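== subunit A ==
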Amino acid sequence: MSSNPDLNKKDYAVFMEKITKEFPRVLANDKVDLKVKKGEIHALIGENGAGKSTLMNQLYGLYKPTSGEIYISGEKVDIEGPKDAIKKGIGMVHQHFMLVDNLTVTENVILGSEETKRGILDIKKARKEVKELSEKYGLKVDVDANIEDIPVGMQQRVEIIKTLYRGADILILDEPTAVLTPQEIDEIFEIMDKLRKDGKTIIFISHKLHEVMQISDNITVMRLGKVTGNVSVKETNEKQLANMMVGREVVLRVDKKPKEPGDVFVKVDNLKVRDNRKLEAVRGISFEIKKGEILGVAGVAGNGQTELVEALTGLREIESGKYFYNGKDVSNYNVRELRELHITHIPEDRFRYAMVQEYPNYYNMIMGRHFKEPFAYRGFLNHDEIYKYSEKLIKNFDVRPADITQNTGTLSGGNQQKVVIAREVSAEPEFIAIAQPTRGLDVGAIEYVHNEILNLRDNNVAVLLVSMELEEVLSLSDRIIVMYEGQIMGEVKPDEVTVEEMGLMMAGKKLKDIKMSTELESHGGDK
Partner candidate 1 sequence: AIMVTDTGGLGDKSFNDGTWEGLLQAEEELNAEVDYIISKEQTDYVGNLTNAAQDADVVVAVGFLMADALFNVAPQFPDTRFIGIDISPSEGQTVPSNLALYIFKEEQTSFLAGYLAASMTQTGTLGYVGGIRIPPVLRLEIGFRSGVKAYNQLHNTNINVLTGYVGGFGEPAKGKQMAMSQYQQGADIIFHAAGASGNGVIDASREIGSDYYGISPNADLKTVIDAYYAKGTGYFSIGVDSDQDYLAPGYVLTSAMKRVDQAAFLGIRSARSARAFQSGLNVLGFNQDGVGLSPMKYTKGMVPSSVFAEIAYLRTLVESGEIVIADTDETFGSFDVSNVEFPF
Partner candidate 2 sequence: MATHTRRIKWMPFLVPLLAVLFSLLISAIIILLIGENPLTAYFEMFKGAVGSRLSWADNITKMTSLLLTGLAVGFGFRAGVFNIGAEGQMTVGGIMAVFVGINMGNVPSVIAIPLTMTAGIIGGAVWASIAGFLKAKTGAHEVISTIMLNWVAYHLSNYLVAGPLAVGQGVPKSPEIAESAQLPPLITVQASTVPSGIIVAIVAAVVVYIILQRTTMGYELKAVGYNPYAAEYGGISISKNIVLTMAISGGLAGLAGSVEVMGVYHRIFGAFTGDRGFDGITIALIGQNNPIGIIFSAFLISSLRAGSNSMQSVGIPDDIVTIIQGIIILFVAADRIIKTLITRTQKNKKPSLEGGEDK
């Protein structure tokens, strides 16, 4: 642990001292100290709900600390609001994007700091400036596109441009990598590095320890609202960080037992599906999943994975092709019919799709089976059974707080996910489609979720696992297909493929072409 007592407050870009923040029922920050040196990338890590975002929101003026002091470059400040924070050179990229969906990229960037010509917005000039910024830092964005039409990766870059446009010297990046692909993460890291070289200070929040090790200089670890550690990257390793975060030993590698899969259970034949804009998103793909097998789907987001999962779970119309389930053609069955056949689904956007935030946990725990016995009988809900069942799930899945009557929307993001996972995993699935199961989860929770997925497999469930985390796909899947622009680039076994080969397929190279060129290479074709 290194907190250098010789350094003066002036040497820190950000110096937060004894910050305490109380919410009505939660003590989110408890006398937290955070010291960030000028020009460094300082990582802030900790379990879900540890209080990281809360701490940063206070630095950005969104919340007022209950007590404690903040110094910027040694000067004691009272941050009245975001406007004030911006004036003090602080920029923040929030965990949940703060973008206005129906405005363009340029409009989002200039919002609040608009320039005008005779009272009229000078959009031309703004476009130019945004373009210049994006070129300078390699943040590729389409300045005229509406936010709702661009992929999340680009949205992330827009968020960063927003802070740069306002001339921020201190950048807070709250989980900027959670929704990005490995390539995009590399790009972001390059940008962060460039910014660091430009003398900017960055506070970087992430749950991915290898990222933290890769990019940051110093690390502050939080747990249950308190700081539990403060280390330099050079003096630590992933395992130690994980232990500091969770307060116990964490297994970072999954332990997958070999298993013979059963018969073919799910079969997809030349499937075509359109996206919301009526463009073909899944363009004729075929695959099979056997009982007790995990089929991983890798690929950069926006290559048809979401549409594929939605088509298989009844949320999206199948344009053409066949979908067989246990030998039966179930193409275009509706959600309820598919659920009746024991197909369950953990969707990508859990907050939007998988729960009613205003419902108490006990209602969310039975969603999809709410009309079936024992939860309902002849159209009437059986609350006793519902309570009993959800108590059990909340206990089994360690949802915190363990209160079935609390509205799900008031849980922390990680715990909301647990509710969804608990429900879908416990709904006696025979086939489950899982998308991005560990997005935004802390290491402890990831460990738990991974084990659950493997349990499903071991219980003979057919599993479709969509993830952008290469490592996750590689460690959990029995077989992997890689999707690019709605097509399958190739099917591989995790132990027979290199990360490079995966990367090439995700970038649109067919497996057989890759194999051919490597063969050429090894046969000395390239001299």
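Definition applied: a residue touches a chain if its C-beta (ideal position, glycine included) is under 8 Å from a C-beta of that chain, and two chains touch if they have at least 3 such contacts; residues count from 1.
These made the cut because all candidates are chains of the complex that A comes from, given by their letters.
The structure displayed is predicted, hence computed values, not measured ones.
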Name the candidate, out of 1 or 2, that touches subunit A somewhere in the complex. 2
Touching residues (chain side subunit A, partner candidate 2) in the complex: 22, 24-27, 313-315, 334-336, 339, 345, 347, 352-359, 363, 367-368, 370-371, 376, 379-381, 383
